[in-house]
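Incomplete set of chains, arranged as in the complex.
The letters A and B name the chains in turn, as written, and every chain counts its residues from 1.
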Amino acid sequence: MLFGKITGTVVSTMKDKKLEGLRFLLVQVVDPDGKLMPQYVVAADSVGAGIDETVLFATGSSARQTEKTDNKPVDAVIMAIVDTWDVNGKTIYDKSKSDLITV
Amino acid sequence: MLFGKITGTVVSTMKDKKLEGLRFLLVQVVDPDGKLMPQYVVAADSVGAGIDETVLFATGSSARQTEKTDNKPVDAVIMAIVDTWDVNGKTIYDKSKSDLITV
């Protein structure tokens, strides 16, 4: 998994029928220091994530292991909203402080 | 998934027999700002996408989860045609305006 920040939404009406009802969000990759990286993915949402939230996303076949994405043609899923993470004993991100430290 | 723009078509008569009837399209990757990237993939089409359309494509085993690609040796599938997408509250792409903003 990688850290990501929800930066956008995607709307599609003409799509594979298995995808009805799934939300697609634009996720920008965040590195362990909390810095936004020039890397993104469009992921299915399985946890009710919202714009600006910091999440974990999984890719590949693992993206189909949630109830909402089972057997569907999606290769990325948001499977957790991050509360906090620490690197070398230092808190880099704390959701309760709405605080994403960017270098 | 990633955004892509359909830029070409591929014709093959000598191929694995499971691939009969599948259309192969050339897809150039588009970044969240709507800019064409120097990255491409040949994908099977599951939604009737046409030249110049902006789509979402999925790769890996997820590419086999549509009705048209089930159990077939394809590692990329176009599974949605994009109507619009937004980044940080700003509309980057709107199909109804036939408008792909490129930086």
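Rule of thumb we're sticking to: a contact is a pair of C-beta atoms (placed from the backbone, for glycine too) under 8 Å apart; a residue touches a chain by one contact, two chains touch by 3 or more.
The model shown is predicted, which means the values in this text are computed figures rather than measured ones.
Q: Please state: how many copies of the shared sequence does the complete assembly contain, given 2 in place?
A: Taking the 2 displayed chains as part of the assembly, the whole thing totals 5 copies.
The rule is short, and it goes like this: only the chains that are shown with their structure count from here on.
Q: Since chain A and chain B share one sequence, what rotation angle in degrees maps the C-alpha trace of one onto the other, as a multiple of 5?
A: It works out to 70 degrees.
Q: Taking each chain's centre as the mean position of its Cα atoms, how many Å separate chain A from chain B?
A: So the centroids are 21 Å from each other.
Q: Over in the complex, which chain A residues touch chain B? Could you list them?
A: Touching chain B: residues 7-19, 24, 26, 28, 40-43, 51, 60-61, 63-64, 71-76 of chain A.
Q: Quick one: in the complex, what on chain B touches chain A?
A: 1-3, 31-32, 46-48, 56, 58-67, 69, 77, 79-89, 92
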